[in-house]
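A protein chain is absent from this complex, but the other protein chains hold their places.
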Amino acid sequence: MCFCSSATRGFVWSDIVKHRHKLWGALLLLAGLHVVVLFAGFFAPYGSSTQDRNLPFAPPTGLHFVDASGKFRARPFVYGLKDDPQALGSFAVDSTQVYPVHFFVQGSSYKVGGVLPSRLHLFGVSAPGRIFILGSDAYGRDQFTRFLYGGQISLAAGLIAAALSVLLGVVIGGLAGFYGGWIDDLLMRGGELFLALPWLYLLFAVRAALPLHIAQWQVFLLLIVVIGLVGWARPARLIRGVVLSAKERNFVVAARAFGASDVYLLRRHVLPQTYGVVLTQMALLVPQYVLAEVTLTFLGLGVGEPMPSWGSLLASLQQYYVLSSYWWMFLPALLLIPVFLAYYMAADALQERLKTVPL
Amino acid sequence: MRYLTRRLLHAILLLIVISVFSFALLQWAPGNFFDAMRLNPRVSAQTVNGLRLEHGMNQSLPVRYAHWAYSVLKGDMGFSFSYNTPVASLLWARARNTLFLTTIATLLAWLLAIPLGIWSAANKGTWCDRACAFSTSALLTIPDLLLFLILLLLAVRTGWFPVGGMVSTSFASFDFWSKLKDIAVHFALPALGLAVVTLPVLVRHIRSAMVEALDSPFIRAAHGHGIPRTRLLFRYALPLASNPLISLLGFSVATMLSASVIVEVIMSWPGLGPLMVQAILSRDVYVVVGVVMLSSVFLVAGNLLADVLLFVSDPRIRVE
Partner (left out) sequence: MSGFPKGPKDPLVCIRGLSKQYVQRRPLTSAKFTIQAVENVDLTIHRGATLALVGESGAGKSTVVRCLSLIEIPTTGEIWFDGVNVLALPHKALSPLRRQIQIIFQDPTSALNPGMTAGEIIAEPLVIQHEGTKTQRRSRALELMEQVGLPAKWESKLPLEFSGGQRQRLAIARALALQPKLLILDEALSGLDLASQEMILRLLTDLQAMHSLTYVHVSHDLCMVSGLADEVAVMYEGRVVEQKTTPELFAHPEHPYTQDLLNAMPSLESICEERSA
């Protein structure tokens, strides 16, 4: 996790895959991931806080097509769980209890986009069967459901914070580059200060100054703002560079000769040239900020229970018995990899695209 | 020489700004701490007010800053409410452990990265280079958190490494060599984790710096003169590439410090990281401020060291 070297974070897969396809592939993957997370209520079989105290730390439920008697069934099914007589505290598959998997079922209610109530879920099994694709945690909560809902929180945090950082970067870098002089000096020195501090300690420090006992959504909001505020310096520097070269372009000079105001020049000619850098920075910052939120929550300093951030999903791994006995608790962490991969691929493809666009 | 004085002044200025920032932090928080105290029915209002006066809460801000800055410079960084010891001694022990871990991790990372980067640059375009680039990219997608957890899992499952801490419980009774071995076995995983996390970026930078150096006209001329390849790499290209790399060293101190927090918490290494986290959770303000200041000092010192190294190694800086 590194705030440095955003310029060299690119991949070298260009020899393998054409960059045009890479951009579309990455964007498609990203879109898919975000859609699934956005409609978590639909894709998840259970509600985000549904517990089943009878099934703590249940292993991931396997899908079967052939039952115990060797018969093939077109509709997949899952087995029930019973206490394992050999290993105390864990579960074994009970092949006598068969629960077919149904699609487009009615389940617990949720709100689409926070507004429209619905009860439709993509798949589910009838009670008392449970379908735990990624297993369950100490309270018997489905990890897959929590992963999807957690994605809403962590991805939202990353996206909003990245947008904030980049916005600040555009404003500050734009002003510094366009006006130059003492404004430029002052802003860039300030940026150097921010770059020189260890970012995690900075986050901690600001988090420490905030009161501990405030509402969860307030914590979330404050967290996002803090993460976003800490990271403006690098985008600002890059955008300043673009603005510096853009304002010397002859068409800007010509427009100035026509009597264009500064606002017009910035809006019409200078800032549009920063869009490429802005997009690339967003693609690079979002995964970093998602990771920042996850880390803070993991350490207990971010959003707390019951908000299912990805960080809180991983927090239980700090306990010895979880780490040694319940391997499926790692799965949410592994699922983070494709998310980051998609973002880095997009950033890389964007950077290559920028180099080839004639400007 | 002017370059050095400039960098020194810059470092001092940075520290002053950070101290002001830390002090500002201190201003919000003690109010909260005393508020929390006030809520406690067992603490009388007079005691709270007395404590407030004691901490000089009724004086103006610049005066308080001056007092605080002066006492910090003398070595008194306040008192930890939860550990019930002066902050300075608490910090010192923990800082030593963190420095120890991060130094080893940095050495390890660079010792691995330099040969990899050079070799990659020297064989640019071959499948070895591509494989190297691919693996560094793959490593970059793995979040540090996950990596450390996997290492922890490794320790738990295989039992080759202890699961946390810096020393075993019976450390005091070991002889010298056993003590050394004990510590080594304890820092192996955290250091390895830190090194692996910072490795990809380093390799990437070293490779590009070397490639740029190798492409420069005077290297090509030297090659044309028939200078053998290894000599070319190490005696000619590497010194040329060292300028950006030394700056990178200064920069990587920051990432290393940040990453060390996570690794220390996960692997229970008794460094500044867990201390900081605990302090925030228990509202132990002086400790928080102390850690922030100390880590900033390390960072600034690291960058200054890099500047000095740059001055010593790159004659172009000296001429300017």
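In this document, chain identifiers A and B correspond to the written order of the chains, with residue numbering beginning at 1 in each.
Operating definition for what follows: a contact is a pair of C-beta atoms (placed from the backbone, for glycine too) under 8 Å apart; a residue touches a chain by one contact, two chains touch by 3 or more.
Keep in mind it's a predicted model, so treat the numbers as computed, not measured.
Novice: Given that one chain is not shown, what are the shown chains it touches?
Specialist: Hidden chain, whole complex, touched shown chains: A.
Novice: Pick out which of A:Phe39, A:Tyr179, A:Tyr264 or A:Trp327 touches the chain that's been left out of the picture.
Specialist: Selected residue, touching the omitted chain: A:Tyr264.
Novice: For the chain not shown, which residue from A:His34, A:His102, A:Arg249 or A:Arg353 touches it across the whole complex?
Specialist: Considering all chains, including the one not shown, the answer is A:Arg249.
Novice: Could you tell me which of B:Arg6, B:Lys181 or B:Arg318 touches the chain that is not displayed?
Specialist: B:Arg6
Novice: Tell me which stretches of chain A touch the chain missing from the display.
Specialist: 249-251, 253-260, 264, 268-269, 272, 358-359
Assume only the chains that are shown with their structure count from here on.
Novice: If you average the CA atoms of chain A and of chain B, how many Å lie between those two points?
Specialist: So the centre of chain A lies 26 Å away from the centre of chain B.
Novice: Applying the document's contact rule, which stretches of chain B touch chain A when the two form their complex?
Specialist: Its residues touching chain A are 14, 17-18, 21-22, 25, 28-29, 32, 130, 133-134, 137, 140-146, 149-150, 152-153, 156-157, 163, 197-198, 201, 204-205, 208, 251-252, 254-255, 257-259, 261-262, 265-266, 276-277, 279-281, 283, 285, 288-289, 291-292, 295-296, 299-300, 303.
Novice: Using the touch definition up top, name the residues of chain A that touch chain B in the complex.
Specialist: Those in contact with chain B are residues 1-5, 8-9, 11-13, 15, 193, 196-202, 204-209, 211-212, 291, 294-295, 298-301, 314, 317-318, 320, 323-324, 330, 333-334, 336-337, 340-341, 344.
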